[in-house]
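Only one protein chain is missing; all other protein chains are in place.
Presenting chain A:
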């Protein structure tokens, strides 16, 4: 590995140990500060599990009930803590079961290291039992991956894995380790990776670009900020707030940017995108300056690109050069870590207010409130709405909970209405839209922030994709609160069928089991609510519960999520009903 630079400090003592590759893996994880991993054992990873047994006082292994659960738990852990999540699996099916989590972490830039066992080197390519080319399979869904076939490679490669997963724009890394490399011995020393030739994680900020950006901001009459997860990953929340307040710029968020800024901040105008708020979408096409910070202009955010913010100049703050001009052309591209670039920008920006412009957002909010929001969160019709459940969770948790969502209607409703005071509090599968994400991710989120309340809000469809992870909650008494918003449908697909396929509900009606009984089977305290009169008290009881709690809320079966930008339409054409 000539690409790795050994940078040994003179002061460091020689701490070489003669140990097995499997034991070396544990020492590497400990050296990286890992104290918790999620995984599932099997033949090709057994030597490592044997070492985990010996090191269980230092390194906790959580046995998820499926390898996919291990990846999402690692993701949840990473997203709340900012640390690298670790998942482990055996070769073959164990490894392929990681793929969805890898793809999710890749598209949502989540730092994760997955370690897989592999058949011994001499059997590679022989179609051995549980052999699969996981390096080949995972290539498009990893930031980096590597197959270790010699014990001596282990320390360097694992160091590199953690460095790559966490640095720059984070992402998942998979390290596949053949069984012989786990058994064989090596002379072990560990150096944290400090750099990889050919890899520049954070571009140098260009002062000229920042000056130009400041000029545009100072000149703008209707500036508008849209921020994404780059603010959270770059820990630039304070800098963003300072910019918004100093320059008086209305700011909206993508769903991955949610919680980077207090949802009740007067200049926080809401959510962009397909089911985002009315003003933030429509006014995208009225602003004169669009300042995108740590976001990537996903199609669910922009709608039709041909009619997206064409009237505006665009400034794009971004850590990944490949995102510049990928979807939306930037007049000014400011490369770098958002914390650093916003910090440099701030002194150059004039103090300002844009009262009239801000009032335009307020006006649009009023329209949306009257036609959509009021009905969602304070409904008068009989059936329970998802929105009122989210609102009750807000009230009971005092805006302090970490909200973990799955994918679909409940996710959009939760992202629209959940209130946050603190960053890293909204954990959802954004880019990939992975149903089944929430339950295991909530387990990881709770373990990554034990002091915080973690509420998983899940639909009845997605819940059943990873429902087996209730076993983890039971076995380890993980005090997560699970809310299933049950409409007996795959609600979002049903909504599309209603709106775009003339209500032909192909395979979206769900005949569901008794979810309360299932939770009871895992000895998790549980309750079902189908009347409005019970809701407030039930949510309060759930939040007050010291242990895990399952709450099923029977909601209206055929409610739709609005506003909505029909697929491929312009942000201006957002529908309120």
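Keep this in mind: a contact is a pair of C-beta atoms (placed from the backbone, for glycine too) under 8 Å apart; a residue touches a chain by one contact, two chains touch by 3 or more; residues count from 1.
Everything below uses one rule, namely that contacts and distances are computed from a predicted model.
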Suppose you had to identify the omitted chain by its UniProt name; would it be "Acetolactate synthase small subunit", "Peptide/nickel transport system ATP-binding protein", "Tetrathionate reductase subunit B" or "ABC transporter permease"?
"Acetolactate synthase small subunit"
Touching residue (missing chain; options A:66, A:79 or A:143):
A:143
Filtering A:63, A:123 or A:196 for touch with the omitted chain leaves A:196
Among the options A:320, A:343 or A:573, the absent chain makes contact with A:320
Absent-chain interface residues of chain A come out as 2-3, 135-136, 139-140, 143-147, 164, 195-200, 320-322, 324-326
